[in-house]
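Heads up, one of the protein chains got dropped from this complex, but the rest are sitting where they should.
Labels run A, B and C following the written order; every chain starts at residue 1.
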Amino acid sequence: MSEPIGRRVWAIAEGYIPGRSHGPAPEMTSHETACVLNAGDEEARVEITLYFSDREPVGPYRFTVPPRRTRHLRFNDLEDPEPVPRDTGYASVIRSDVPIVVQHTRLDSRQAENALLTTIAFPVDG
Amino acid sequence: MSEPIGRRVWAIAEGYIPGRSHGPAPEMTSHETACVLNAGDEEARVEITLYFSDREPVGPYRFTVPPRRTRHLRFNDLEDPEPVPRDTGYASVIRSDVPIVVQHTRLDSRQAENALLTTIAFPVDG
Amino acid sequence: MSEPIGRRVWAIAEGYIPGRSHGPAPEMTSHETACVLNAGDEEARVEITLYFSDREPVGPYRFTVPPRRTRHLRFNDLEDPEPVPRDTGYASVIRSDVPIVVQHTRLDSRQAENALLTTIAFPVDG
Partner (left out) sequence: MSEPIGRRVWAIAEGYIPGRSHGPAPEMTSHETACVLNAGDEEARVEITLYFSDREPVGPYRFTVPPRRTRHLRFNDLEDPEPVPRDTGYASVIRSDVPIVVQHTRLDSRQAENALLTTIAFPVDG
């Protein structure tokens, strides 16, 4: 299980956390997630930079993923250097010092029934 | 943050703007969006060409994305050279003079509860 | 607009046409679609082969996409050599004699409100 899997730089052009939700928190709260898989044997040090339409990028947001672990990071929970604004379009670039795999999801519960979307992020390098 | 990220030509084979909507406009209006990330240090000059089933392509629709910015462009808002017809299948090719990343989304609110879809567009070049 | 865009062989591992629907036909009928973009200057001759869990592949289903056109082909409408069974998992391989782009979508209206999914198909060649 020690084979390196994935890439070091990923991009997600879509980003939007709805400001309203239906249903019990936190499970059904409208949210976006970067699902990160580190299948390798070294800890991954990951940095996310957020891009907006009308101001300079914000970041990096730093976190780690232990070896042979996945981490499903809600953009809603990012706080340092600043929270992600709701009802605002953004995009993100994810950089890691070891290969990882990144998948993007959103649960949207603005209306009574939830909607979902997902895509593998775009692998930037090589 | 000046590393060029992405490709110069992208394709989206799916396109369909539902003609009906439920919920408050513009947020819950049925729409399709091309989310464009320009993570580089130069302005991106972007051109979209639309393809239909029964007539010649329409375009280019021209817009720019400033350096280190994202732009979430609703196909609903395209007007020059002509609006995008509703309830009509189409496809699109997006060309930029610098590398960008493109992701496609639809919010469909024809029925009372909204549905969502997304995918990273297809990177055409290299 | 004459640049060849895409690949000649694509695969979609998911396939499932729900047997039930809510809402007005054909718009809201549960369906799966292969959205094909032919951005080139030559007609695309396309063949779809369907794979099942418990019997030999079925096909090819043949159709064409004119130059500079898109075609959003519902799997529901395939009839020759045989219709696609409902409520049955399948997969598909799409071959073309010129480069095309293929995107897969499903609208599922088994319940009162519709759900959507999409992904760019997997480009097999090169």
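In the analysis below, a contact is a pair of C-beta atoms (placed from the backbone, for glycine too) under 8 Å apart; a residue touches a chain by one contact, two chains touch by 3 or more.
Please read these numbers as outputs of a predicted model, since none were measured by experiment.
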| item | value |
| --- | --- |
| Omitted chain - touching chains that are shown | A, B, C |
| Residue, one of A:30, A:92 or A:114, that touches the chain absent here | A:114 |
| Identified contact with the non-displayed chain, of A:29, A:53, A:76 or A:103 | A:103 |
| Sole residue of A:20, A:45 or A:72 that reaches the chain not shown, by the stated touch rule | A:72 |
| Positions on subunit C contacted by the hidden chain, ascending | 9, 11-16, 49, 51-54, 56-57, 87, 89-91, 93, 104, 106, 108, 110-113, 115-122, 124 |
| Residues from subunit A at the interface with the omitted partner, ascending | 1, 3, 5-6, 23, 27-28, 33, 35-37, 39, 68-72, 101-103, 105, 109, 112-120, 123 |
| Residues of subunit B (touch criterion as defined above) contacting the omitted chain | 113, 115, 119 |
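Keep in mind that, in the parts below, only the chains that are shown with their structure count from here on.
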| item | value |
| --- | --- |
| Closest chain to the centre of mass proxy, which here is the mean CA position | B |
| Length of the line joining the C-alpha centres of subunit A and subunit C, rounded to whole Å | 30 |
| Distance from subunit C to subunit B - Cα centre to Cα centre, in angstrom | 21 |
| Residues of subunit C whose C-beta touches two or more other chains | 113, 115, 119 |
